[in-house]
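Here the structure is laid out as structure tokens; the discussion comes afterwards.
All protein chains of the complex are present and in place, except for one that has been dropped.
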Amino acid sequence: MWKQENAEVLEVERLLDEVFRIRFRADRIARDAAPGQFVHVLCSHHHSPFLRRPFSINRLDEDELSVLFKVVGEGTRLLSRVTPGQTLNLLGPAGRGFPVNVSGAHVVLVAGGMGVAPMPALAHRLLAGGNRVTAIIGARNARYVFEADHIAQCGAEVLVCTDDGSAGARRSATSMYRSLPDKGDIAYACGPLPMLYEMKQCVVTPLWLSLETRIGCGTGLCLGCAQPSGYTEDGQVVYRKVCTDGPVFHASEVILLEH
Amino acid sequence: MWKQENAEVLEVERLLDEVFRIRFRADRIARDAAPGQFVHVLCSHHHSPFLRRPFSINRLDEDELSVLFKVVGEGTRLLSRVTPGQTLNLLGPAGRGFPVNVSGAHVVLVAGGMGVAPMPALAHRLLAGGNRVTAIIGARNARYVFEADHIAQCGAEVLVCTDDGSAGARRSATSMYRSLPDKGDIAYACGPLPMLYEMKQCVVTPLWLSLETRIGCGTGLCLGCAQPSGYTEDGQVVYRKVCTDGPVFHASEVILLEH
Amino acid sequence: MSIDLTTTLGPLTLCSPVIAASGTFGYGTETGTEVDLRRIGAVCVKGLTLLPRYGNPPPRLIETPCGIMNSVGLENPGIDRFIEEVLPRIPPSLKVIVNIAGATLEDYVTLAAKASIPRVSALEVNVSCPNVKSQCLAWGLDPTATFELTRAVKASTHLPVIVKLTPNAPDVVKVALAAEQGGADIISLVNTFLALSIDVERRRPVFSNTFAGLSGPAIMPIALRMVWQVAGAVGVPVIGMGGILTARDALQFLMAGASAVAVGSANLRDPAAIPAIVNGIEEFMEREAVSHVSELVGAARPEGPSNRGAGQAESRRRTGHCPENESADALFQSRA
Partner (left out) sequence: MSIDLTTTLGPLTLCSPVIAASGTFGYGTETGTEVDLRRIGAVCVKGLTLLPRYGNPPPRLIETPCGIMNSVGLENPGIDRFIEEVLPRIPPSLKVIVNIAGATLEDYVTLAAKASIPRVSALEVNVSCPNVKSQCLAWGLDPTATFELTRAVKASTHLPVIVKLTPNAPDVVKVALAAEQGGADIISLVNTFLALSIDVERRRPVFSNTFAGLSGPAIMPIALRMVWQVAGAVGVPVIGMGGILTARDALQFLMAGASAVAVGSANLRDPAAIPAIVNGIEEFMEREAVSHVSELVGAARPEGPSNRGAGQAESRRRTGHCPENESADALFQSRA
């Protein structure tokens, strides 16, 4: 069950002009949080932007958690300007994360762009659970490769690839996955929709995807975050809520359209 | 004529929990600015608060100016959080300031609360013009007395009074004025409406008042800042624009209602 | 000093004057122990239809300046599954108002009958739905349709009937009077404002249905005006809503003549918004030495406060405002 907490900002790291990591002290939320869940952040003191902004839990500690985000609009712009000592109202842990009660398995993580955000907490938890982890991190170019070292230090095998070859192989995360000699027992993916779509096409093992849609309440109140998940007998589309049924879904639970 | 300028924040001083002074580099505006005029500050990057916020020019240099303000709502809250190096869009110098082309006169300045904001620039200019200046600074208590030393250093005679006697005499700025043996040749006042009302009642010399109303455009476009200034033959109220005809008015130009 | 927040809306009594608006607080089962439900006057559940509805394709919700637009499409499990599966899970401490939406008069009548069970405290008739009979024009746009609908629903339930008006009606006051004549015990307003957003990159409307409903602080000044007008025209108690985010906002609706308020979009920003608003109202009452919330109802109206909840609201009907003030754009109005 999610909680609401006025979390103290402990650290604001600027990784790139427009990419930041914020570390919060948020014991009530961190205590129950699982990798793949998100925190719903109140970015505005006033009433604009009106809604909260959802961010995957990036790193996780007993009483601390961090978010890794890119500035794309007003909410993230305001978030990028917070300073240590300030408190922000967080709501979380929200949603359903990746299945982490596996053990003795070989898990392949596939991240595209900012989709790498949840991977550190996820890799850490899976390794602690006695699994073998291979993490594929795809990015535009070397500057946009985040968390590779951190995840490697946790004990995962990290494979980096970029669109321009400025870091790792010059290929996409999915083609990198396809080229794996050992595809492991299960795959977890987070990234842009086209990448998730491709993954769904090519993956043979069980596959879990972390989806993004516009989130309203983040707590199941508004039905604003519908994700097509199937059809009724008479062909009507049935939806699932990304904020509570997701954001992580089994590939078979969601209908993804080619983009 | 006012100008629009993206002014660099040079310094942010926190004088009290809720009182700040911000110094800007704003050469285009500072060049033409006169004491008593204001700058109209865009406090929000986004669209809330929607309107600018007006602040008297506090101190004035060739290419710099400062504003002294109290946090009372969202606009001033945002303003109080700016950091040196940032730029803010200022519009100014706006409005009509105090008459400063006097010389060889004894001018009495009467300030109540944040009404002291324009006094440093004003005292400085009057003294440079070869006038004698007496500045009465009234405040709630000692903590809310601002600019007294600065104005004294400029060469003015400063009389402080507070409601609780924690600094200077225990009396109001207006009663302090009434008690002056020499009321000088002309008086300039800035402060809460009740104080301006009292001043208008008791002052014998020519009196100029700096008024506050809600300001919209600040440039005469919207007619939103009406100040009752007189009556037509058939008894209709005639208004003046605080943003362009004021904020400084000769006492005879405005109708003030007792509060 | 003792503060009494008990709110009487004709036959309906609530522990607090703040209701969770339909569609913005789920079924009262989603917030667990994190939100103090005892502060909430009642939860108005997401609109229910006879058959389950799966709702509209995404996007269903976007942000606008100080507001949100939604086109959820009344996704709901249908009245039967609601009663069997959802209702029992609603915390007993929470009063339940069932919001019903139909395409035909018969739909509403059946819905009303099915929902008339002990656990339900009142029915809210959402008249913002397209009336199949009149080429899909919403019931609530037309006084006559609203009158008939209200009368039919009223005849098929013993529960207090709330008619929820749409601000898109040509004449909201006429519709309100029609609902009152039809037997409505309570009037609530406003529902969302019909609005449009265009995706300039794709050069097409953002929502699959072209239009969607606008709500949130952005529209509060218009909603407040409508509540003032309706409260001035009808004798039954009014539930005011539209953009309420703070206690101050809620107080404006009460002082405009609403006997209670509902909070919608604000729940999406903060699921604990309602308890915070109720606390703020309490603090205001303490500061201003107001012992009973009903003393604030209509306090900003020329004729002063009157406890409409307890039904002595005749004064309200006699209220005569200068039509100039009420009907013309404020632009042209110079004070007499």
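The chains carry the letters A, B and C, assigned in the order they are written, with residues numbered from 1 in each.
The criterion applied here is as follows: contacts are C-beta pairs under 8 Å (C-beta built on N, C-alpha and C of every residue); 3 or more make two chains touch, one makes a residue touch a chain.
From a predicted model like this one, the values you see are computed outputs, not experimental measurements.
Asker: Could you tell me which of the visible chains the hidden chain touches?
Answerer: A, B, C
Asker: Using the touch definition up top, pick the residue from B:31, B:170 or B:214 that touches the left-out chain.
Answerer: Spelled out, the listed residue whose C-beta touches the missing chain is B:214.
Asker: Out of C:74, C:105, C:145 or C:239, which touches the unshown chain?
Answerer: Selected residue, touching the omitted chain: C:74.
Asker: Among C:57, C:78 or C:235, which one touches the chain that has been omitted from the display?
Answerer: The single option touching the absent chain is C:57.
Asker: Which positions on chain C touch the chain that was left off?
Answerer: Output for chain C: 23, 47, 53-57, 64-67, 69-74, 101, 126, 128-130, 135-138, 141, 166, 168, 170-171, 191-200, 203-205, 207-214, 216-222, 224-225, 228, 243, 245, 248, 251-252, 255-256, 284, 299-300, 321-335.
Asker: Under the stated touch rule, tell me which residues of chain B contact the chain that is not displayed.
Answerer: The missing chain touches chain B at positions 1-4, 42, 47-52, 89, 91, 213-214, 216-217, 219-228, 232, 236-239, 244.
Asker: When the complex is taken as a whole, what residues of chain A touch the one chain not shown?
Answerer: Residues in contact with the chain left out: 47-48.
Assume only the chains that are shown with their structure count from here on.
Asker: Ranked by contacting C-beta pairs, which pair of chains comes out on top?
Answerer: So the pair of chains linked by the most contacts is A-C.
Asker: With centres defined as the mean C-alpha position, give me the chain A-chain C separation in Å.
Answerer: Those two chain centres are 37 Å apart.
Asker: What is the distance, in whole Å, between the centres of chain A and chain B, each centre taken as the mean of its C-alpha atoms?
Answerer: Comparing mean C-alpha positions, chain B is 52 Å from chain A.
Asker: Could you check chain B for residues that touch two or more other chains and list them?
Answerer: In chain B, 47-48 touch at least two other chains.
Asker: Residues of chain C that contact two or more other chains, please.
Answerer: 65-66
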